[in-house]
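One chain of protein is taken out of this complex; the other chains stay put.
So that you can tell them apart, the chains are marked A and B in the order they are listed, and the count of residues begins at 1 in each.
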Amino acid sequence: MAELDVNLIDGLAALVLLTAFLIVATGRMRTLVRVFALQSLALGLLAAAVAYSTGYWHIYIVAALTILLKALVIPRIIDRVMDRIQVANDVEPSVRTPSSLLIAGGLAILAYYVAEPLIQSGETITAGALALSLAVVLIGLFVMISRKKAITQVIGLLVMENGLFMAALSLSYGMPLIVELGVFFDIMVAVLIMGVFVFRINRTFDTLDTSFLRRLRD
Amino acid sequence: MGPVREGPKRWLVTLGTYSFAATITLGALATVAALVTVRKERLCINLSFGLSALASLMGLLTSISVFLEGSMSFEFTAIPFLGPFAVVIDPLAALFLAAISIVALAASIYSLGYVQQFIGRYSIAKFCALFPLFLVSMVMVVASSNVFLFLVFWELMSLSSYLLVAYEHEEEGAASAAWLYLVMAHLGTACIASCLLYLSLMAGSLDFHQISLYAGQGMTELARSGAFLLALIGFGAKAGIVPLHVWLPQAHPSAPSNVSALMSGVMVKLAVYMLIRTAFQFLHVDLMWWGLLTLFVGSLTALLGVLYAIAEKDIKRALAFSTVENVGIIFIALGAAMVFYAQGMMQIAALALVACLLHVLFHSLFKSLLFLGAGAVVHATGTKDMERMGGLGKGMRYTSILFFIGVLSISAIPPFNGFISEWLIFQSLLLSYSIHDVTVNLLMAIALGMLALTGALAAACFVRIFGSVFLARPRSEAAKHPRESHRSLLLAMSILAGLCLATGVLAAQIIPMVDQASTDVIGVSIAGQLTDGWVLEVDGGEVSSVSPILLAGLLGLMIPFAFILVRSWGGRTPRVKGKTWDCGTPLGPRNEYTPTGHSQPILRVFNPFLRGESSLSSDPTSSPYSRRGMTYSSSIPRLFETYLYEPVARTILGVARRASIIQTGSVQRYLAYIFAALILLLLVFR
Partner (left out) sequence: MADLVLALIQTAALLALAPLLTGIIRKLKAWMQSRRGPPIYQPYLDLAKLMRKGSVVSEDSSWVTTITPYVCLISMVVAALLVPAFVTESLGFLGDLIVLVYLFAMTRFFTALAALDAGSTFGGMGSSREMLVSSLIEPAILLSFFTVALLTGTTSLVSVTSVIATSGASLIGPALLLAFAAFLIAVLAENARVPVDNPSTHLELTMIHEAMLLEYSGKDLALMEYSSMVKLTLFVTIAWSAFLPWGVATEITAPALALGVIVFLAKLLTLAVVIAVIESSMAKLRLFRLPNLLTGAFMLAFLAVMSYFVL
């Protein structure tokens, strides 16, 4: 395998992680969606690079689908939802941004630490990306936990999914095509349903702050 | 007594031995002289500190002779059944002896002028007697090569410094600070004593040399680790590592400044000295996690120390917290050395230890300089509060320049000495890439990050201290008419300032000396690879180098050159004195940035670590647009006191209260206790 391919793949994986950090760092909803689109684009390119270097044609399809759905369609849907219910442009984190960044950094280090033995024994050329993808998954989860708005939680989920996708790519050059397609379909439906949900939450409570959902208990 | 080593330069060894004897004798004489001349206070000062200065010079002579001709040792018998007491000064001890001597020399000269302020307020003879006693006990701590002897002088050092901390007992907080110090010191001593006595029990001898040969053999891994942990806690408490540092920022500032200089400059380093001996020579660092633990504790100490230093308004307390920070840096280097040693990478271990020892030496120079400078400032203004200073640079020009040299050194500005040790520590941490263990790499990377952060924060801290003390306009009546310090104060500070610059510029010449000390410990000499006299080089695959002497030469030559060039270029232009730009409103002291204001942004950002609280309130007025009488208050809680020490203290007090029911006051009852204890002992040691 050519060295350049590995470098390219690792570089793109690093870009995916970088965008995950940007998602934590940004304070604007619109930027958040743009950064997510950028992350998906990087992920799509990564998949294409993997396809190129391994020669598996089905990964090309996955790559194309990733770019189409996650980088173009889903951000558009989220934008649409935000337009309709007129979300304020602030992210409203429940953990302050510098602390969030430090926590995200800590999570990344944890991921590195955990993944290290796997990387040493990995056979695929993309093994190095495993640590990065684990970090992205954890950061996605953290975004879901630490951001109040329902839409940010959707984005956190999508970031997690991106991380999982990258992990699948790096461990076994992706799952079988049919599984991938199923996942894409799932995500698509999930986003749509979430969109409706967010809309409902907004109408019922006049806010998107999910901490209000706690009132449902009583 | 007589020198054991024979050689061509025997006279030098003899000189070393006699000068060592002279150090002790002169020190003891100084104490006696102080006690004899109680009534004549000026004579008492001159005699006592004059003799102390001489004793320090002799100590310096001793260490020089050791560096030139190798270790010196002799034995004497004081208590028959404990065997002969060995006194050994090897290069490691000599390095610390040199640090003690230089700082003590400066502090003694400084005291000649400084102590006069106490005449009529406190007992002069008490101070003049305790100071040399403290000095001698520190010298003997380094020279002792016997557990019993060591512990006796260690205790003497703690007690004499306790009395010196409590010296200005009328000052607010001095008594309680001293008490806290005493408690912590004894907590530490308890750990140290149990560690060292256990080791000597295992070795079957109280002699250091015997312990280093035999102690490790009979011990299990668990026992060795336990002994190391005891040593780390015991010496750590003395050195002031987090969370055992709480006494340090209380006790060091409460002492008179000449004593603070000795305590911060030297005494905390003696804990490092003995930790090095215990870890490397007695226990042979065979487990890597000891080093990693030390490294981690060091990183934490460095960062928290500097953050608290930035928050502090009291100049001496800020310096004390900065000592905590630097102890952290020293522990980082020490931990790295231990990790490399345990991995068998002796070359790199030697590099890290050299870096550690250099930082010990350099820190003792610049920190004592800063404490002496702070003492001069406090004396001139009558306050320790930096809020009430400002503008002292004009009245105290020379003090400000000397203090500035200390500030540059501690902020690691090249070519001053702090930079050299920091550079070497960075280099040795970077060389950890050759260890293929992700835990080690992770901790080393964290240490690198923390050290980098600490360095930047320390610069911010000292910009704030120097700026708010010496620059701008005075902010209180007390600071308006400062008088330049006494000659002896300036002389003492000049010695240290000169050494700060010289040891930085001539680092390549100092390193072989320090290398001797580390060779003693690690067994590998690195000076030959590290320096050729002009540049310092570290080889990590490719060579990295720095040349302090050429760098200093370039900076030193080019600045005056630029000065002349720029002044002549474009013709001589007028330089007019004018008012500071004030936007039309006359500037008063209230328009200035205060130390609180200066550090507020940083504290706000790092508040998640400090948990500080601040509030802003204003007096009610009729108009919503103009406010008067705004009050801003902020406080940084003492986290460790609140969340660690107070619960522990409460528990202990509770237990003590329960236990106090056995204390009835009846003599028969007490006798019964003794009897019961006797029976128990007889049963146990049957």
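Convention: contacts are C-beta pairs under 8 Å (C-beta built on N, C-alpha and C of every residue); 3 or more make two chains touch, one makes a residue touch a chain.
Predicted, not measured: the structure shown is a model, and the values here were computed from it.
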item	value
Absent-chain contact - pick from B:D286, B:E477 or B:D582	B:D582
Which of B:L287, B:L448 or B:L491 contacts the chain that the document leaves out	B:L448
Residue touching the undisplayed chain, where the options are B:T14, B:Q509, B:S547 or B:S634	B:S547
Per the touch definition above, residue among A:D10, A:E161 or A:E180 touching the missing chain	A:D10
Chain A residues touching the omitted chain (full complex)	3-4, 7, 10-11, 13-15, 17-18, 21-22, 25, 27, 97-98, 101-102, 104-105, 108-109, 112-113, 115-116, 119, 128, 131-132
Chain B, residues in touch with the chain not shown (by the definition above)	390-391, 393-394, 397, 400-401, 408, 411-414, 419, 423, 426-427, 430, 433, 438, 441-442, 445, 448-449, 452-453, 455-457, 459-460, 463-464, 466-468, 470-473, 535, 538, 540-547, 550-551, 554-555, 558-559, 562-563, 566-567, 569-571, 573-582, 587, 591-593, 597-602, 604-605
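The rule is simple: only the chains that are shown with their structure count from here on.
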item	value
Distance between chain centroids, defined by C-alpha means - chain A, chain B (Å)	50
Touch list for chain B against partner chain A, complex	438-439, 442, 605, 608
Residues of chain A touching chain B in the complex	96, 98-99, 109, 112-113, 116
